[in-house]
Each structure stands twice: as C-alpha cells, then as structure tokens.
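For this depiction, one protein chain was excluded, whereas all remaining protein chains were kept in their positions.
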Amino acid sequence: MGFFLETLFGGLMVGMLYSLIAIGFVLIYKASGVFNFAQGAMVLFAALAMARFSEWLPAWLGFESLVLANVLAFLLAMVMMIAVAWLIERLALSKLVNQEGISLLMATLGIAYFLDGLGQSLFGNDIYKIDVGMPKEPMMVLESTFQGGLLLSREDLVAAVIAAALVVLLALFFQKTSTGRALRAVADDHQAAQSIGIPLSRIWVIVWSVAGFAALVAGIIWGSKLGVQFSLSLVALKALPVVILGGLTSIPGAIIGGLLIGVGEKLSEIYLGPMLGGGIEIWFAYVLALVFLLVRPQGLFGEKIIDRV
Amino acid sequence: MKLKSLALTVVLGAGTLGAAFAPSLAQAQAKEQFFPLLVYRTGPYAPNGTPWANGKQDYIKLVNATGGINGVKISYEECETGYATDKGVECYERLKDKGATLIDPQATGITFALTDKAPVDKIPLITVGYGLSASQDGNAFKWNFPLMGSYWTAADILIQHIAKKEGGVDKLKGKKITLVYHDSPFGKEPIPMLQERAKMNGFELALIPVTAPGIEQKSAWLQVRQQRPDYVLLWGWGVMNSTALKEAVATGYPREKMYGVWWAGAEPDVKDVGMNAKGYNALALNTSGTQPKVIQDILKNVHDKGQGTGPRDEVGSVLYTRGVIIQMLGVEAVRRAQERFGKGKVMTGEQVRWGLENLALDQKKLDALGFAGVMRPISTSCQDHMGSSWARIETWDGAKWNVGTDWYEADEQIIKPMVKAAGEKYANEKKLNRRDAGDCQS
Amino acid sequence: MRDPASTPRPAAHERPVILDVHNISLSFGGVKALTDISFDVREHEVRAIIGPNGAGKSSMLNCINGVYQPQQGSITFRGQQFRHMNSRQVAEMGVARTFQNLALFKGMSVLDNIMTGRNLKMKSGLLAQAIRFGRAEREEIAHREFVEHIIDFLEIQLHRKTPVGRLPYGLQKRVDLGRALAMEPQVLLLDEPMAGMNVEEKQDMSRFILDVNDEFGTTIVLIEHDMGVVMDISDRVVVLDYGKKIGDGTPHEVRGNPDVIRAYLGTTH
Partner (left out) sequence: MFYRENGQFKSTYRADQQIFPILQDRVLMLLFLVVAFAVVPAIASDYWFRAILIPFLILSLAALGLNILVGYCGQISLGTGAFMAVGAYAAYNFHVRVDGMPLIVSLLMGGLCATVVGVLFGIPSLRIKGLYLAVATLAAQFFIDWAFLRINWLTNNSASGSVSVAGLSLFGLPVESAAQKYLLCLTLLVLFALMAKNLVRSAIGREWMAMRDMDVAAAVIGIRPVYAKLSAFAVSSFIVGVAGALWGFVHLGTWEPAAFNIDRSFQLLFMVIIGGLGSIMGSFFGAAFIVLLPIVLNQLPGWFGLSISTALSSHLEFMIFGALIVFFLVVEPHGLARLWSTAKEKLRLWPFPY
C-alpha cells in the first residue's frame, strides 16, 4: 500500500511537469493553430541560457551571491526567449499563415533543429548545472501508518508545487487579463479578432513568449533534476500524449491529461512493466492516449467537430 | 518567384557541389598513416564523447610533435556520428576511401554495424572496453579488437569485487543484484554473463531497462526501491548515469551499493550530482589526473603550443585519458607492424591488424611511453584479441575519483567457454571458416 | 421557362413515388435542426425544397445522403425502408448530390474530379491497377469516354486538365454537377446549384438541370433561394422553416400559402 502511494505521488509529480510543458503546446496551438514541435527545443534553449548565464554572470560582473546570479540569469534567459519568440513570428509564422497544419508542424520541427544547434553552439554541449537550491534528499512521512514509511522526493514536491503555481498563474492570465482575453478571441476566430483590431502578429509574439516562459520554468525544473544537456529537448516528447489526451485547445485538459499520463505511465511501468520486460512507460503513455482518442476523438476537453456540407 | 528560383538554385547547388567535391576527397594521403576519428560532440552523449575524442586527437598531435611513428606522421579526420549507427556507417564509408587503417567507432551500435564491413574493407576495429564481447575470439572475429576488456569481463569483475566485499563467493548466495541498463546493445551485452554468474553463485538477478537516452528513470528507481536489492549495477552512458544517480538520491538508494561499468565512472557522470554521489563506485580501466608522464607530455607539447583540442582543464580526465590510451594502442600497433613490415613505412590496414594481433606492451614499454600507473601491460594473440582484462574499482568522494588498490582480472573459466561458444555461433551464422594456425602467421 | 405544351408530361401526382421521407427529426446536442419532416418525391419530377436560411434544407439532404443520422423517422427508397441511410448504399442505389458550398476535390483536375463519380462502377482490383494491364486499363479508357461525354454536355472541354481550384466559381458549380452526373443517378440532389451566380450563369444551369431531367429522365430534388427559378423549373415544392415543414405542393399552391408568405416576409404573429 505504502509503495503504491509512493508510485502514485511520483506519477502525480512528474505529471505536473508534463502539464507544464503541455501548456506550452496548448497556448501556441490555441492562438496560432501551430502544433509546436519546437517546444522541447525551447525548453533546452531556455535551460542552457539559464545555466550558463548563472555561471558566467558572477565571473563577468564580479559578484558572489548565487541568488543574484540566478535572478539575473533568469531575466536574461527570459529576454532571450522573448527575442526567440519575436524572431519566430517575424521569420517563420508571419510567412506561413493559413497553411495546412502539417507544413506548420514541419516548420516548427525546422525551428527545433535550429534552436538545438544555436543553443549548443552559443552555450556549449557539455552537461551543465542549474542550482536553484532544490532540496535533493528525500523525506519520510507517515512512518506511523505504513511500515518503512512513505518516501517522498522533496525535489519533486517543490517542482510540482512550482509547476502547479505556474499553471494556475497562466490559467488566470487567460481568464482575467485583457491580453488573455484578446488571446482567447484570436484563438476562437482569427478574422474576427483582426476585424475588432487585435493585431495578430503582436498576439503571436506574446503567446510564443508566454510559451517560452513556460519552457524556461520547465527547463529550470527539469534542468536542476537532470542537469542541463541536449537530452532535455526530448522531455517534450513525453508531453505529447498529454496534449492529445487533454485536447489541443484546452488548458484544463493539459493539466488533467498531464496528471493522468504521469500516474498512468508510472503505475504501468511498476505493475505491468515487470511482466512485459520493462521499459514500457513511453509507449504506454501513447497507447493510453490513443485508446482514449478512439472513444473521444477530440480529446478530454477539445471541442466536437461537426462536418458541414 | 525570385525566392523560388533562389530555392531552386540552392537545391541544384547542393547537388552539384556534392557531386563535384565528394569524390575529390576520396584520395589517400601519401606517406602518412591515416586514422579516421569517429566521434560525437553533439547529442545526448556529447558530454562523454567529447573528452574521449579530444584525448584521441591530442595523442596523435603529441606523436606527430615528437617525430611520428619512426618518422611516419599521422594524418586524421574527424567525423561526427552523434552516436547514431547510420551516421557512423556514413562516416566509415566516407573515411575508409581516404585510406583508413584503423577505426575506433566510439559506440557499440556502430561497432556492430561495422563488424561485417571491416573484413571486406580490411580495416581493423579497435573497441577498447566496449563493442562485441564475443569478438575477443580472434579466430572468429579477425578484424575486431576489444582490447583491455569487454562487457563480459566487466560484469565478471564487478561480481568478483562484490563477492570479495561480502567475504567470499559463497556469500553471494541469496543476494539480490539488480542491473539497471541502457536499453540498447550496449546495455544488454553484460546480461548473458550476469545470468551465467547468477546460476553459478546463486544470487538473484533482476533486470531493469532504461529507455535511451535515459532522462526519465523515476519508475526504474521506484522499482529498485520496491525490490530493495543488495547491489545495483549501473550500465549507463551519457546523461543516463547522472540521472540514475540523482534518482538514486531521490529514492534514497545508498550510493555505496551502486557499481557502474567503466563507462559510468567519469566526471560528467557525477559532476553535477556532486556530494550527493559520494560513495558511488565504478569500474576503472585507467587512472585519471595529470600526474602521468604522457599527460604531462601532452600538456607540454600540445596544449602549451596552443594546439590543444579541448579545454586544458579537461586534460587528464577519465575519458580523456581513455581516449589517449586507445590512440596509443593504435599507434603502438602500427609501430609493432613496422617492426615486421618495414620501419618508417606507412602500414596498410592488414599490416596494422597484424600489429594489433601481436601487441606486446610490457611494463617497461608502458613506462617508456609514459603510461606508468595508468594501465597494466597488455599482449594480444591470434586467439585472444583482448590482451588483458585488468581493471580496478574507483569511488567518488564527492570531488574526485579515488581508484582502489587491488586489480581484478576476469575469470578465464567463465569467460573462455562463453566467448568460444559465441564465436562459433557467429562464425556459423556468417558461414565463415575459423582461422587456422597458418592464417595467424599472415 | 417551361411551357406545358412543349413537353407533355403526366401530372406529378400520377407518377410512382421513388423517395419517401417519413417523420424525420434531427438534432445536434439539443439544437433541433429538423422536426418531424415528411414529404415524397415522385419519379421524373423536379422537386424543390425552399425556405429561409437555417431552415434545415441542407440538413435534410444530408439525412438522405447518410451524412447525418436522424434520431427519428425513416426514408423509403423504391420501396426499401431505411432507419439510417449509409452513404455508400445511397450512392449505390443511384442517388447523387451536389453541394451548397462547393465540395470539389481541390487538388485534382476537372477530369479526375468527374472520374471519381465513376469509381462505383470500376471493378478491377488493386494489383491490376498497380500493373495497369488488361481490364484495369480498358476500364479506365471506357469510363474516360463516358466522362468526356459529360464534359462535352457541360461545355467545359477546355478545362479538362486544370485543377478545379483554379476555375471560376460558375464553372466549379458545373464540375460539381458533372461529378454527380457521372454516377448516372436516378435521383439527383442539388443543394443551391445557382447560389452566387449571375443571370446568364443561372440560365445555363437551369438549362443543364432541365436537360438532365428530360434527357436522362433523372428525378431532381433541388434546394434553391431564387424563387423565380424555383417557380419556373420545379413541379412541386416543399417549404421548410426553422426545421419544420410549413408548406408542400405545386409552385402555384405554395405561392398562395399564408404560412409561407409569413415565413418569407417575416411578419411576426
């Protein structure tokens, strides 16, 4: 029982991080109808920037404080992500408007390649460290209720909390702020949005920046867990089933989906894995999503499509 | 339309350029021993691949700076494989036409792919401490040289060490040992050996695969926590190792009970885990640090001259040093070959192969080369393409690797028959007839 | 347009019923699109369905085509009764259809678009088509000939090989019609065949429709907004409003129906 709970929590915490990345996908898809395969590359790029700046800045400016270094690095990284967003809009999106999804998807793959290359040639391709003072040692809880107690990773806990906070933040941003509403308007109908004078290009820059922000936070969390290194760009692959499970256009979907996938794959790996020889979680997540789609083709919270002729 | 025609030209340009230039590259340099360098400085495995590659290149530079091999200078060209088999093959094909005489594929997968091509092209493969374990059998694998150790010897030695810690092989009975491995040919190689050992010594072997590249290991380590094994063997490469250590920390598995293969015992694996990895052990094929004479020479003759391949502070790190050793073995093979086929001549692939097969590096030679204390003597033969299987255990103290004192050697009784059987199987599959004594002389 | 003397036809009600729609109700998640619609179509007649926008005209056709599955009601075709129609069956039974907002295959040439109409009639297997030998090739050529007749009939020879996407709207409408004709239908459903056309184009289209009706004896069900056209070419008219049937009869009868007038003039009651 105790172990089952550990697995469950483990799954929930990972799931929270998945939703964080998934939200990046959803934001961009909602606003620009682009399925952004570059999200992973953005995570890597942001994390690299963060890691390297926090390492370089003290040397350049000659100060010690780790906190200051991290704060400055974070800001700088964020600036870079905004720049990236702006460039993407200028050089790619604005020229690719109203093309079918598949070419857009390919374009983002191109962008992903570009960012991977750029990031690594700017910041190097070794394995780097992000130290935001995440607690590493695990903690024991409920020793009274379960023999051996319940082992929780503090790091995951903190990470999950941050992720959750950010997710809520973004949700609020979309529901409450005027920009958020504008974004939603664009998402619902491009022409209409333009006709009431919402400049599409600016909206896109904003959305991609917000996605960049999500990527940065995700990058920092994963980065301090795994170390910042090329492979970071692959975590996005793990968020894809989340996106289709939750529905491409729904933020709540991304959250619920993330948790479901996180728990699903961990439980499957632990309790099914041994029977099948292990290593099943990656495809299990996808199959889970696939089976679900067969029942609800538009995902958990996606809108239903009716063919009109 | 302008853009379109531009696009068109780009395509045509690419095509024609490729056509025009690629062949012209395909000429061997005269009077120089050509070593192609398959490396990966990008992708998930770059942090480990890079120092290795730099070590190889720096040693070549050192040899050239000090008069080459009896006057024969070494020319080289790097090719990025990204640890991907097909790119590795592409590199091999490209560089072999430039007169490649020795190849270190730097990846087990690529080694597998090249094992069938090497005999055709007559290019020896040197796979120090990796590759196809069975290829130790020189009778079946004429062109493979898993010098200094294979994954089978590695696994065997780890078990020996654990037995020793437990106070005798008999103590292994009933123990639980879990292998956490990179889900690829590399990670799977040791399994047959471990199963053999498990049968023999009566310990319980559990296998936990980690999907490459190994960034998501939460469930793997939850399983470890569930099974509570007495020891965990870590068969990882690249980012998988550091991630494994971090998850071990997060699930509270004692690092002292973790033993990595010699590809999981370098700085990149523990660097950003730091103190948390304290007590973690791994196999050591070689020492690290800048004390050895050869490293000093490299610093003096290469880096001080501003010709260092990588950053200076990486010189002497575990994988860098291994790169140096690998390149040294190649160079010595050429030197050995020259003794037979003519000093100061450029050796062909076949001649280098003979050199590799007749390596005899005793302590004296090693000292002379500046490898005193870095590694143990090695001597190969027609039957044994490994030469020696000496290795030690090193432990991370939170800041640096401390190499233990006692040397281990794989247990012939176990290795020999397995290698032989595997060799037979391979020879039969490939319908090759095994080499006779006469062939060994050639 | 049509003066009774020229084509002596038996009055509509004397001819046998070919298609009978009975108590059809359709709704999308609570929203009622059609409520309890019944009407019949007799052989060789031109039957019009009219009504204001959103009256559920296209939905009606979609039910007949099996694009939508009505929640209630049944459709009887040549005595065979169906609860749900399935597009394939409908097509096989010889019901063809054109679409309100062009549903042509944009990526394909005019020729190929119309050729798809013949697919039902092509029998050669996948492998035969791959090797394109014997039957497969003969079929292609035979059907190509048939299609060429349609192309001539619709006077679009010049555009044979142009991708339909590049054609002007009026011509695309013709291709749409051509594709339907290629199926040699017994019943032809036309969804606003003249929407967005100028007077000449409308006249051409009406001519095509009547020719089809006369020459091939095809029964025609058409949705149309232009009352003038409807009155001219249709034998009987169904009037829908807000998914309900508010009128049914000859153009003359319908014109006099107060409900219809109200629906069109929009006088509230």
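Residue numbering begins at 1 within each chain, and the chains themselves are lettered A, B and C in the order written.
Methods note: contacts are C-beta pairs under 8 Å (C-beta built on N, C-alpha and C of every residue); 3 or more make two chains touch, one makes a residue touch a chain.
Fair warning: this is a prediction, and the values are worked out from it, not measured in the lab.
Across the entire complex, contacts from the unshown chain go to A, B, C.
For the chain missing from the display, the contacting residue among C:Ala96, C:Val110 or C:Val187 is C:Ala96, taking the whole complex into account. Listed residues A:Ile162, A:Leu240 or A:Leu260: the one in touch with the omitted chain is A:Leu240.
Of the listed positions B:Arg340, B:Lys400 or B:Lys430, the one in contact with the omitted chain in the full complex is B:Lys430. The omitted chain makes contact with just one of the residues A:Ala92, A:Leu150 or A:Ala185: A:Ala92. Residue in contact with the omitted chain (choice from B:Gly68, B:Pro192, B:Gly279 or B:Pro377): B:Pro192.
In the full complex, chain A touches the omitted chain through residues 35, 91-92, 95-96, 99, 101-103, 105-107, 109-118, 120-121, 125, 237, 240-241, 243-244, 248, 276-280, 282-283, 286-287, 289-290, 293-294, 297-299, 305, 307, 309. Take chain B: the residues that touch the chain left off the picture are 3-4, 6-8, 10-11, 14-15, 17-18, 21-23, 25-26, 39, 41-42, 46, 50, 53, 78-80, 82, 84-86, 89-90, 93-94, 96-97, 108-109, 112-117, 120, 183-185, 188-189, 191-192, 209, 211-212, 429-431.
One chain is missing from the display, and on chain C it is touched by residues 65-67, 87-88, 90-92, 96-97, 99, 103-108, 112, 115-120, 122, 124, 126, 129-132, 136-137, 139-141, 144-145, 148, 179-180, 183.
Operating definition for what follows: only the chains that are shown with their structure count from here on.
Of all chains shown, the one whose average CA position lies nearest the global CA mean is A. The highest number of C-beta contact pairs joins the chains A-B.
Centroids built from CA atoms put chain B at 36 Å from chain A. In terms of their C-alpha centroids, the spacing between chain B and chain C amounts to 73 Å.
Rounded to whole angstrom units, the spacing between the C-alpha centres of chain A and chain C is 50.
Shown for chain C are the residues in touch with two or more other chains, of which there are none. With touch defined as above, chain A holds no residue shared between interfaces to two or more other chains. On chain B, the positions that touch chain A within their shared complex are 41-44, 46-47, 50, 183, 207-211, 213-216, 218-220, 222-223, 225-226, 238-239, 242-243, 246, 249-252, 268, 271-272, 276. For chain A in complex with chain B, the residues that touch the partner chain are 3, 6-7, 10, 14, 120, 125-129, 136-138, 151, 153, 155-156, 225-227, 229-232, 234-235, 238, 265-266, 269-270, 273-274, 277-279, 281-282.
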